[in-house]
Every structure is written in C-alpha cells, then in structure tokens.
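Structure record follows, encoded as structure tokens.
A single protein chain has been omitted; all remaining protein chains appear in their positions.
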Amino acid sequence: MNHLLRRQGWVAGLFALLIALFIITKLIQPGYGSGDFGSLARAVLPYAFAVAAQTVVVIAGGIDLSVAAMMALTSVTAASMMNGASEEYALFVVPFVLAMGFVLGAVNGILIVVTRVPDIVVTLATLFVLQGAALLVLDAPGGAVAEWLKGLISGTVPIPGLPDAIDAWLPKALLVLIICLCIIWIPLRRSKLGLSIYAIGSSELAAFRSGVPVARTRIIAYALSGLFAAFGGLALTMSTGIGAPIPGPYLLASVAAVVLGGVALGGGKGGLLGPIVAVFVLRLVRTDLTLLAIDPNVTAIIEGAIMVAVVMFGAFITMRSRQS
Amino acid sequence: MTTNPLPQSPLLDATGVAKNYGAVAALRNASLSVLPGEVHALMGANGAGKSTLVKILTGAIRADAGRILIRGEARDVRSPAAARRAGLLPVYQEPSLIPDLDVLSNLRLTGTPVEPFRAWVRELGIPDLDIRDTARDIPLAVLRVLDLARALAVEPDVLLLDEMTAALPANLAEKVLEVVRRQGDSGRAVIFISHRFVEISALCDRATVLRDGETVGVVDIVPGVEEKIVELMLGARIVKTHVAARTASQNAATSASRPRLGVRNLRVGTKLNDVSFDLADGEVAGVVALEGQGQDELFAALAGSIRPSGGTIEVDGQPVKFSHPIDAIRAGLAYVPGDRAEALAMQRSVRENIALPFSAALRNWGPIHMRQERTKVISAIERLQIDTRAQGEVQRLSGGNQQKVTIARWIAADARTILCFDPTRGIDVGTKQEIYKLLRELAGHGKSVLFYTSELEEVQRVCDRVIVIFGGRVVDIFRVEEADEPALMRAAYGLPRGAKADVGILADPTSSSSDSTTPGATP
Amino acid sequence: MSNAATISKPVPIGRRVKRFMADRPLIPLIILLVILVVILQILRPGIVNERWIANTIKFAIPLAILAGCQTMTMLTGGIDLSVGTVATMSAFIMATQVVNQDPAVAFLLAMMPAVLIGLVNGIGVGVFRVHPLIMTLGTSLIGTGCLQVYQRTVIASGAKIPDFLAWLGTGVTYGFPNALLLFVPLAALIVFTLARTGFGRLLYAVGDNERATRLSGVQYWQVITVLYVISSVLAGITGLLYIGLIKAPSLSLAEPLVLPSVAAAVIGGTSIFGGRGGYTGTIIGALILTVLTTLLTILQMPEGARRILFGLIVLFVTAAYLRIVEER
Partner (left out) sequence: SAEGKYTIGISNTVQGNGWREEMVCAMKAQALASGEVAKLNIAHRNTDAAGQLEDIRNLISAKVNAIVVNPADPAGIKAGLEEATKAGIVVVAVDQAVTEPSAYIISNNQEQYAYLGAKWLFQQMGGKGEVFYMRGAAGASADSDRDKGFKKALAEFPDVKVAQEVFTGWQQDQAKQQMLSFLATGTPINGIWTSGIDNVIVDALVESQAPLVPIVGADNAGFVGQLSSVKDLVGAAVTNPGSIGGAGVTLALQILDGKKPAQQTVLVEPQLWENATEEGKAKLKAAADPSLSPEWPVSISIPDWTTYTKEQIVACKGPGE
C-alpha cells in the first residue's frame, strides 16, 4: 500500500511539475497557445515511443541500448519503401515496419537469452548491427512518406459537440500517441504476461520458481520494445517526411526519462505513465529554454543539472521515507 | 505417530539422482520414495544435498542423472511450471514471492485461487494480512508462511517444504506443523526438511537420510529413532559429545561492577518500547521472543544499523551513539545476522568474506598483509570446521557452512561482544553442537554474547541468562536454571510466571489441535 | 573422501581443456586476440610488423585506461559514462592553458574538473544513491556544457600540445611506444589495488553485497566517492595522453571511446552486475577491440556492413568467452 502510494506520488509530482512548467511557459510567452501545444505534442512523439520502448525492458530488469538505432532502421525502411510508391502502399508499409520492429526486438531478446551475455552488451552490439543495417538501406537521409501519414500527426481532431477552443488543444499527434500506447499497454498491464514482465524484473529467481517462463517473457519484453521503437521510427518519418540512417539522441533521452518517470533501473517497478509525463516535462523545459533565449551552451548545463537534481531529489525522498 | 505399513504404490519415486557443480558433487546417488498420506522427513547434515534434491524434484535445476517417477509414470520435470502441473509444489529455503509485486499479483501470477489462500493464511496464524501489501515490505517469517499458504491453496499432491520452520518463531512454526500434519491425514504427501528433531518426531512418518549426496537410509519414525538418524547422517563423523543442559555451577560467575554492555530504556519506533538489560563480560545472554516482538530492532540498534529513538546504550559504562555499524564494531560489538544472504558477498571467496572487516576502515585500505591475514583466516576456519571444498565462492557452500562463515568473520576479527541473531537457523545437529561449544568457549575467554534463538531448547545449552521480550518490552529475565521451555514459552506469550497455559503441540504433544477447523474444508 | 573420487575419475580431454581455460580465463582471450591478428595477417600479408604493433598499442592504451575506469566501477555494480567528457575536458584545458601558463599549472588546472566531476559522481552515487548510469550521464552533460562555455573564452588564445605529451603519446623508443612508460606502472597499480589492497577487496565486496559490507563496518559512500574520484582522475590522465596522441584538441575528443571502454571491460570478463572481474582481462579486451577496428578498416566493404560485422563480432566474442569461462 505504502509502496503503491509512493509510486503514484511520484507520478503526481511529475504532473504538478508539468502544470507548473505550463504556467511558467505562459508567463514567459503570453502568446503561447494551442498551436504551440500541438508543436510540443509532435516533438514529444518520437521521444515518447523511445521511452515506452525503454520502459518495457527496464521494467523487465533489462536495458536496451539499441532503441535509437532501431528507430533509425525502421524509419529508413519505411521512408525508402514509401519512396515513389502510391499512397495506398503505405497501408502495407506501416504494419510491415511494425512487425519488423517486433521481430528484431525479439531477436535482441533471443540473443540475450541464448548467449547469456548481459543485456547491456547484447544491445550495444545490436546497436552497431542495426545502425549498419540502416546505412545499407539508405546511405544518406532520404525517402518519402505518404501524405495521409503526415496528416495523421498534424493539426487537431474536430470532435463534434466540443467547442473549437477545446478541440484546438487536442492535437492529433497527442491522440495518436495515447491511442498507440494504450492499445498495447493497458491490455498488457492487465494480463498475466504483464505481471510476468514485472516479475522477472523484480526477481528472476523468484519468478522462475513461481513458474514464470522467464526466457519467453524476456524475449517478449524486448519484442515489445522493438515494436514501440518501430512506432518511434514511423513517428520520425511521419514528422520529417524522410528517413535518416544516423540515430538521433533518443537513447540517452529515453534512459533519462525512464528514470525521471519513476521506473527503477533495477526493474520490477514503475509504469508507463510516469516516463511519458517525464518526456513532456523534458520537452517543455527545452521549449522554455528556447523561449528565454538562454545561451545555448548553458542549456546543456541546465538540462544535465535538472536531470541530476530531480533524480537526486527522488533518491533523497526515498531515503527520508525509509528512515522514518 | 502413525506409520504406514500398507504396501501402497509411491506417489513420488526418485532413484539414482545425481548433480555435479564442477568438481563438487552436490548429489551422487540420492533416492526418495514418498507414499500417499505420509509426511516424509528428508534429513541430512548441512551440505548433504537436501535442498538440491528438492530443487531437482521441482524442476528448479536439472539433474545430471536419475529417474523420477510420479504416480508410477516417468516424468521429466523441466521447470517449476511443469512440476506444478504434475502436482509437486515446493516451498524453497528462500522466499519465492516476487518482491516488487503485491501479494494479490503474486497469486495471479501463479494462478493461485485467492479465497483458499486467505483461508490458509488465517489458518496459519496470520489474521491481518493485507493482500495489497508489496512482498518486499512483509517480514521474512510471514513471507515464508505466505509461500506455504500459496502452495496449500492449490491442493498439491506432494508438498515439499525445505526448512520451512527454520526462520519461524515458535507460534507460527506450531501452526505450520499442525497444518502439515493434516495434509498427511487427508491423503496427500509432504516432504519435510528440518534440522529440528522435535518437529520430525511430532510430525513425520518416515525419514530418508542423505549423507554426502547419497541416500544412506530410510527409517520409520518411532520414539528413540533420533540416535539412529544422527548416526546415519554423520556416518564416520559421528559426534558423541552431547552438550548437556547447563547447570548453575558451570556459569561463569561474573558479577563485575561494570557491565560490558548496558541497555537502558531503549526505544526504536513503535516496535521496541522499553528495553533495559546488562550484558557482562564472559556471559552468554539469550533473547527469546515470538516473531516481531522487537528483537530485530533491538539487534539492529545494537549493531548500529538503525538509530534508536530513545534510551541509551552503554559500552563499558560509557554511553555510545551508533550512526553506522562501524561505530558499533569500533566499540567491539559485532553483529551476525540470521539471514546469511545479508551477511555474505556470495561471489567472493571464504577468505575474503572472513577478512572483510579487516579492510573496512579507511586506514586499512592500503596493501594487505597477506600472511597475517591468511593465518587469522585459517585459524577461524579451523575453529569453526568450515568445509572449504568450494571456498572459491561462498555461494557454493551449503547453507550451514555459509552460516559458519558469517560467525568466523568475527572470530577472526576478535570482536569482544558478538550479537548472534538465530545463528543456528537451518544448521544440522553436528554443527549446532559446534556452535554451542564455540559460544561457550568465547564466553570462557571473557567475551560476551547476546544470542537470539527461535529454538527454545538451545537456551538451556548455551545461555547464562535469558531475556524474554514481548511487545517491545522486556517481560522477564530468567536465570538459566529457571528457564525451562514451558516457562520461557509462557513468558514469550506475555503470560505471567507460574500461569499454566496450553501453547501448542510441542508443549503438549498429546493434545494436538482439537479445536481448530480444517481449512481444507473451506470452498 | 568424496573429492578424491571425483578427481581420480578419468576426464575426457575436451573437458579438461575447457576446465583448464575456465580456471585461467585470460588464455581464451589471448587466443582470440592471436586469431584476430592472424586473420589480419592473412588478409594483408606483411601488415603485422613492428610499426603496426606499436601503433596498435598506442591506440589501445587510452582505451585500456578508460576501460580500467569501467572495470573498477563495474566491480561495484556501477558504470562511469562521464569518462569521455572528463578526458576531453582535461585534454582541452591542458592544450589551451599551456599556451599562457606554466605546464605544471596547466596540468593542475586540467585535472581540476576531473577531480570535481569524480567527487560529484561519487557523492551522487554513494550518498544520494542515484543510479550510476544516470548520475554519470548527468555530470557528463553538465561537463560538456561547461566545456563549451569555456571554449568560447579561449578561442583567441589558440591551443598548443606540450612537447612532453606529444612525446608520450606518439613517440616510440626502441620499437616500444613511450606511452607504455605511463601505462605499465598504471596497469600494475590497478591490478595490485584490485588484488592486494583493502580498497580493492572492498570494491568487489561492495559490488557483490552492499548490505554485507555495511554490517562489516564498511562505509559505502567512502568507497564509492574515492572510487569515482579515482576513475575520473584516470580519465583525466587518459585525456592528457590522448591529446598527445591525436594532437588536435576538440570538444568531443574522447567521447567515441566511452562505449568501446565499456565493451572492453565486458569482453575482458568483468561482470556488469558487480563483484566479478579483473583488470588484466580488460587490457586484452581493449587490444581485441583495437585490432578489430583495424581489421574492419582494412576490409573493403560498405560502411553499413562494417558496422554490422563489428556488432556481431563483439557479441560473438563475449558470448564465446562466457561459454568457456562458465563451463565448469
């Protein structure tokens, strides 16, 4: 009970921080409006999927260093497949790329299980492999994307019955994010598979002895991570209209957001909501720094300091609550 | 004590089971045959291979050789899940609930029905369990009981209990014994591992004895069979020197003006309310308490692991404040925790584990004097007769030998006062005798020992005085000659001296559980 | 009694070889290194000459020292991702300060951020119990930011590589790279520290079971703080050596070494979960990675295929090594 409260408390704190940041943003830039919120949602999209990908494996007690490379590979694959193809062809490309992410993720898991090499090393190796594969698919940024896919994340959703003023605050990108994550996460969280993922992250031995098929669960966790990363790759292609073979800064960002979101790096604890809120917080901080026109070199210091400070603060709270 | 003479076909029949860990043969030729309706003891000295056998039978590890028949059919139990399907349910020596999941999720994970589980938990003496509690926050003893309840709730054909009672306080242990007994009566089978003969004779029908990974005998449990079992268990190593109950004349009559350790009105949170006692040089003081009466907090506070919220601790008459175990160690107080996983660096060698306190202080971080260290370590190893065949990594030692390492460390460090928290938990008879002897020897050399035990009979063998704690307070202090088991038991339950109360099957084996309902009957 | 029986049994030769290698985990690593060199020699006959060996060692040394930082932190269950930034900082500060300052002063200035970052890492991990991955990542972000701010203040003054560092980094005496003068004592010191000092023992013990060390009187924060400071100082020294080798100060000088340094430690047999490993393996691991890089540079193939091969080989080597060592 106590523990549950503590975890929810962290997410609630993040939400409060997010709201405070929105207020600060509004103070810095009184003109900050729904359109800008839409931009934020679009910026969040690839990060959020990267973070979701990382969250699943971290909860399962692992870590996935190949997230960003996987995004790059799926992104270039999608972009090069759609290059010069018809709009309808994209209907085939999207499931294909998602399946590819799922399968490659599963390969990560299988390698970890079969070779018994620590996950951090296996995914470091697959980071190079996936990066190489991305370069083989496209040796320079390029490709194209179907217009309807681009349209999927730009603009807002007119919901009948709601006044425009509210509609404007519902960017499509946000809805796409929520739908994609919920469709996978909510059933997972309620299933025995979801429990098993938490179980192997919490204590592999105890999980094995409780009859959890540890190897299979681990493989599925990595497969899901690959699936989320593929969503992230698609999101990249959808927002930029191209595929780029060099991975973006999503790996470190995903690890940072996972930890900020209250998921313990040892595994077994936390949820998806916290990390996603953390992504919004981190992106909004970025926005504020730009709005404030802070010296760009100082922003790196500020971002690093925020990360360290928040995590230290979290550690401090846990320490205090443990002592009392 | 009903032995089962009917020539029934065994429910579980394992023969020729072998398991090697590199050069160490954990099991060489073990066999075990369990009939329906019997409670079957599996006995053996530390490291004999009991736990290994249980793990093989339940699919937690794979055997190198051997044949396992379940209800006459050859089964290859590949995983705990497969064992579960075959009707074999273990409760291992270590708790196996997932630490970060709440109890309910743990039940869902194993597909355990919730209501029967709750009924069993109540039956096993825990009335107020919140199944939304995270396993990590639940005390060890309760976790063990939950493990058992979880196994019982699916009504297994064969229940395998590996030192189930070792970490339990007397009240919970009794409940467990009652429940296990009834399992046998209702036609199921239980394999029961314990080093406590009282439990074996109160509960079991037959016993299989292992020695060095081999089954050396199967005996019916009849009164007086203990000697035979000990003989089988120890083989050539047989120890005839039973330490007799101590008498007043043997007590080190130390009435020094200034006690070595003085505890005055010690309080820790809500768990420990008001504890005062003295510990003299050359004295072994026992601590007796039911589970969760504040003894953990008392030891933790004395060891410097937690800070008391009130009261004082005096060492050699000087008040001291501990903010870290190092402070306690500097004051000469060394703590041996009951849970060896808490005390040992499992991947490191026996030598490094024993020598660990040598390097703790900042000024000892420099080069190690290898020869000096080696001498000290070896003498401690010899003193405790640790089986160092697998000394490269402590995790390969058997549980009992691991336990010895935790004590050897402080012998080597020459600590003046040793705080032993249930040091004989899960240790075989031979080793227990050695530890009793050791504690007495230490006292003989002027050291002082504070000794918590969950086995009341040990008190008589080791202690000079017994401090009984109930509800976070010292309720009584006995001299050893007054401290017979019934008296201690009554005090531990918070009953005044001289009161007469029936406290379970161990205290009075003839009147076993007449008034309790059978949880097996609940839907 | 029982072990006599097991030993007298005849053991098949394959098992015996495996057991022999398992007891001496360095041997399979060295064999692997030799195999790589042989492949290289077959692909480009004549490449394996004195000059090539000297070059390989020169590039392996900075990697090996940084991998030493990883080895030590990994023994405690940690990791130090800030080594790249620290090395870059001290290199950059040295090269820019030596223009106007006495070399000794410049050296002190260059080591200052290293000590500072190590201290912050150590306190964060040891006192506040922040996960080392996050802590060192955070400080490396902060360090990079500070370096960029600093960089602007020294654009006008330019940069210079002190002759001594250039001599140490690139010089060769009697066929031996001068960098060995720094590395051999340093490596010996690390090996000795891990095996024969109280501090080394504590690193292993803390990584294995922190609670146990606490009960034995070990103060975790002290060990961790000293460890991360040492790691940072080593990284700073690496930076100085590396700038002598590369001779071009840039703001991302040593960053590319970070992931390989982790890989070298892992290939060398140090457990990323703590409590197990050693430095000699790490040194061979660094050599293996360096030779592998050469091998892949020599091969004519698209960059993508090259990276795929690199990833696969690292994975294969680690897996094979684990197989051999765990076969007991």
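Here the chain labels run A, B and C in written order, and each chain numbers its own residues starting at 1.
We take it that a residue touches a chain if its C-beta (ideal position, glycine included) is under 8 Å from a C-beta of that chain, and two chains touch if they have at least 3 such contacts.
Nothing here was measured: the structure is a model prediction, and the numbers come from that model.
The chain that is not displayed touches the following shown chains in the complete assembly: A, C.
From the set A:97, A:242, A:281 or A:312, the residue in touch with the chain omitted from the display is A:242, counting the whole complex. Remark: the omitted chain is touched by one listed residue; of A:14, A:53, A:106 or A:138 this is A:138.
Annotation: of C:170, C:261 or C:282, C:170 touches the absent chain (contact as defined above). As for the chain not pictured, it touches chain C at residues 44, 46-47, 49, 51-52, 55, 59, 144, 147-148, 151-152, 154-159, 170, 242, 245-254, 256-257, 290, 293-294, 297-298, 300, 303-304. With the whole complex as reference, residues 29, 31-32, 36, 39, 42-43, 46, 134-135, 138-142, 150, 154, 235-236, 239-242, 244-249, 283, 286-287, 290-291, 293, 295-297, 299-300 of chain A touch the missing chain.
In this text, only the chains that are shown with their structure count from here on.
Just to note, of A-C and B-C, the chains joined by more C-beta pairs in contact are A-C. In whole angstrom, the spacing between the mean C-alpha positions of chain A and chain B is 46.
Per-chain Cα centroids separate chain A from chain C by 31 Å. Listed in rising order, the residues of chain A touching chain C in the complex are 111, 115-118, 120-122, 124-137, 139, 245, 252, 255-256, 259, 265, 295, 297-305, 307-308, 311-312, 315-316, 318-319.
Residues 20-25, 28, 212-213, 303, 305, 324-326, 329-330, 335, 337, 341-348, 352-353, 355-362, 364-368, 370, 389, 409 of chain B are the ones touching chain C in the complex. For chain B in complex with chain A, the touching residues are 60, 79-81, 84, 90, 92, 94-102, 105-106, 108-110, 130, 132-134, 136-137.
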